[in-house]
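Beneath this line is the structure, given in structure tokens, with notes to follow.
Of the protein chains in this complex, all but one are displayed in their positions.
Chain lettering (A, B and C) follows the sequence in which the chains are written, and residue indices restart at 1 in each chain.
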Amino acid sequence: MERKYDLVAIGRAALDLNAVEYNRPMEETETFKKYVGGSPANIAIGSAKLGQSVAFIGKFSDDQHGNYIRSYMEKVGVDMQYTVTDQEGHKSGLTFTEIKSPSESSILMYREEVADLYLRPEEVNPEVIRNAKTLLISGTALAQSPSREAVLKALSIAQKSDTRIIFEIDYRPYNWKSAEEISVYYSLVAEQSDVVIGTRDEYDMMENDGISDNNATVKRLFDYRPQLVVVKHGVQGSYAYDRSGAIHEGRIYASKVLKTFGAGDSYAAAFIYALNQGKDVPSALKYGAASASIVISQHSSSEAMPTVEKIEQLIADNE
Amino acid sequence: MERKYDLVAIGRAALDLNAVEYNRPMEETETFKKYVGGSPANIAIGSAKLGQSVAFIGKFSDDQHGNYIRSYMEKVGVDMQYTVTDQEGHKSGLTFTEIKSPSESSILMYREEVADLYLRPEEVNPEVIRNAKTLLISGTALAQSPSREAVLKALSIAQKSDTRIIFEIDYRPYNWKSAEEISVYYSLVAEQSDVVIGTRDEYDMMENDGISDNNATVKRLFDYRPQLVVVKHGVQGSYAYDRSGAIHEGRIYASKVLKTFGAGDSYAAAFIYALNQGKDVPSALKYGAASASIVISQHSSSEAMPTVEKIEQLIADNE
Amino acid sequence: MERKYDLVAIGRAALDLNAVEYNRPMEETETFKKYVGGSPANIAIGSAKLGQSVAFIGKFSDDQHGNYIRSYMEKVGVDMQYTVTDQEGHKSGLTFTEIKSPSESSILMYREEVADLYLRPEEVNPEVIRNAKTLLISGTALAQSPSREAVLKALSIAQKSDTRIIFEIDYRPYNWKSAEEISVYYSLVAEQSDVVIGTRDEYDMMENDGISDNNATVKRLFDYRPQLVVVKHGVQGSYAYDRSGAIHEGRIYASKVLKTFGAGDSYAAAFIYALNQGKDVPSALKYGAASASIVISQHSSSEAMPTVEKIEQLIADNE
Partner (left out) sequence: MERKYDLVAIGRAALDLNAVEYNRPMEETETFKKYVGGSPANIAIGSAKLGQSVAFIGKFSDDQHGNYIRSYMEKVGVDMQYTVTDQEGHKSGLTFTEIKSPSESSILMYREEVADLYLRPEEVNPEVIRNAKTLLISGTALAQSPSREAVLKALSIAQKSDTRIIFEIDYRPYNWKSAEEISVYYSLVAEQSDVVIGTRDEYDMMENDGISDNNATVKRLFDYRPQLVVVKHGVQGSYAYDRSGAIHEGRIYASKVLKTFGAGDSYAAAFIYALNQGKDVPSALKYGAASASIVISQHSSSEAMPTVEKIEQLIADNE
């Protein structure tokens, strides 16, 4: 299988506005520094920094913020030719971060009428998916039509062309209308993906049945397409279950935490990188954990994405 | 498999307002006679008249029209205990019919903010699906949220409980936002159903690729779950393709046509009846055609649904 | 003042579907007879039947119902050249009537996404208002944008061109978002009209203060533009207050009641006719009451609108 792209990511690319003055409530923050943000954008950026060949499918606001996001992603090496520009006045999503202390932080998101949720199915280029080894789907892109249908179309194309589908559940409590709606679409996409990555909380939203048990989760998903299911438990580490029955535990690496934002995206970028490089699951878990550990000690989620060298150095230092 | 219901149908139940004075344009029609209408309601009614044990899943307006529809369906034997009543002021859908001549008729539908499209996933009772041999899904119920998610949930329950899923595409040009949206959801549900029934035009909308070829249609669907695919070609009859490669041609029965409304629903009711009775596909095609032939010679779509005796008599008369 | 039109009415024209079989609940009604309906349409039709020169401003559905309504109004003599046809798929409003007994009846209205509420300000022709002696505004047209702004524009043109403005409050509990919203727009338009006509209940909605007192109502309105305020109290008759301080009581005429629908519209048509003919207020009250008395004994609201002769005969018979 010789394909042009190691990874194509679909979904939102947005603006993070990170508090310059931290260790205080946002009300007292006076200045904000801008970065590119949004889970699939961060993963695309992280993957490009790891030397992967990456393309992005998404819709951008026709304004200064949209221009900035797109040009930044281009600059770090993401192929942006399959993205489209919104013509209906939709805006880029915004995430203001509040960093009260290393352990206490929160975000304030602007997600009303954002351009990324207006990506239409006909704006998804089938060729780029057929030319990619892996398709990364972000669950947030399922929150609203027509982005929801664009993702379902991408999923269908990937299945037909044997592109490995990775579903990062990436739950954000915006735009969704009900817990049942979340459950319906998360289940639908998870069941048809090859790899599913999420926190225990995210699987709980998918299942919507109050059980919250990893074994029940994987038993259910292995009735369908998934080959590998990763459940993240925050500071307690993560577990990867594969269809053969093997369970792999991943631990986290100690770090001087500035904020916890971006941990999941850097984890996913490095984990996918390792899988794409043909490494085994235990190694991929280490790559994910090391990458996350590096990003949470820095100010941004995107710019802080590490190189392979840094990740491997951290792993080596901890063996 | 001993199950309480032969069939559970999900989707809309609405009001038909049929021109009393026909063979004239609707502008000159002075009075309208009301009947229960809506494809899945008609199929449920038709199935009950054929002696099947039938339940309905749907949402009804909290007004005189909703009351009427529900009580009519109950009267003909459909189990209505799993239906819910809308509490937000939504109305029953309406279909005014215009019968200009036996070959020229049209409809005028009221489908804005109708109760049936507000059925929520949490209002779908899983037990009735687990207790049914077949689940009938009407494509119109996919046109809008939250009814769309209610259907996707019903589909998922049926799969997990080995309830045979019959997808009647039932295209109506209302509520949908784009051709791509139609294609995404029709494909998604068709691929996960056991039996798919539609007109050639409806498959074209599902495929949205301009090919319009039965062989291409069935080749594509047989990559997924379907066992049987029925393509209807109006007066030229219909074709049933089964997964084994067999193709069965169904012909129509001559009839004194009053109007063509209701032909599809009566076809589906009798076709499903025959399958549920264990008859072979060529026989099921005859049952469907005979039933359609009877309904198009009468004024209503629901009240005109024939008994088994009438259908079998018509078939016998034409052997 | 030589003007082409005695009256121009702005607002909805819709379809009434009146129970053919009455003295029973609507659930048991089998057939419905169609008529033109909607307060300003009824008043325009009634006025034309009284020999007035009448034009209509409104938006019509581009379908059989819209065609019918427009052609019926044209047939009875209403000038329809200033009406527009909806191009966005909006429908004609519908009113199903239930006639349980002469004293107990109700209606079931379809008012979602109706064409009349999509009349835009730029679709209001200023010339027809400048060429009319009176402008009739129906309060229902204020329920939603852009019809609301179309009415406000018509009001402004009428003021600038000394066209007498008659505001028929015509409350319908559809489309409005809150009691405060109703109060804001009813007050705004009433204060800027020359004549206000409504039931006591309608003035209560306008005032939204729980006082419900005719004297308070007229005191408040006479601080603004109104010259004449008519408050209807159902079977207890009505009161007309003029700015000079005079109070005129109007009584009703006994009638064999079939249903009460249409009473208000026939009242308004005859009352306005009398004012336009230069009759005094006590006479106008008699014309209104006589006209209402005739309509409530018949099956429709529009077709039943009486001629001048009939009204004057009834008045004479009762002197």
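The rule is simple: a contact is a pair of C-beta atoms (placed from the backbone, for glycine too) under 8 Å apart; a residue touches a chain by one contact, two chains touch by 3 or more.
Model, not experiment: these values are computed from the prediction.
Partners of the chain left out, restricted to shown chains and counted across the full complex, are A, C.
Per the touch definition above, the residue from A:98, A:116 or A:181 contacting the chain not shown is A:98. Within the full complex, the residue among C:108, C:184 or C:315 touching the omitted chain is C:184. Panel shows chain C; residues 120-122, 145-146, 149, 152-153, 156, 177-178, 180-181, 183-185, 187-188 of it touch the chain omitted from the view.
For chain A, the residues touching the chain absent from view are 17, 20, 25-27, 29-34, 63-65, 67-68, 71, 91, 94, 96, 98, 108, 110, 112-113.
Here is the rule we use: only the chains that are shown with their structure count from here on.
Judged by shared residue numbers over all numbers used at their interface, chain B and chain C contact each other through mostly the same positions, with over half in common.
In this assembly, the C-alpha centroid of chain A lies 41 Å from the C-alpha centroid of chain B. Between the CA-based centres of chain B and chain C the separation comes to 43 Å, rounded to the whole angstrom.
Not a single residue in chain C touches at least two other chains.
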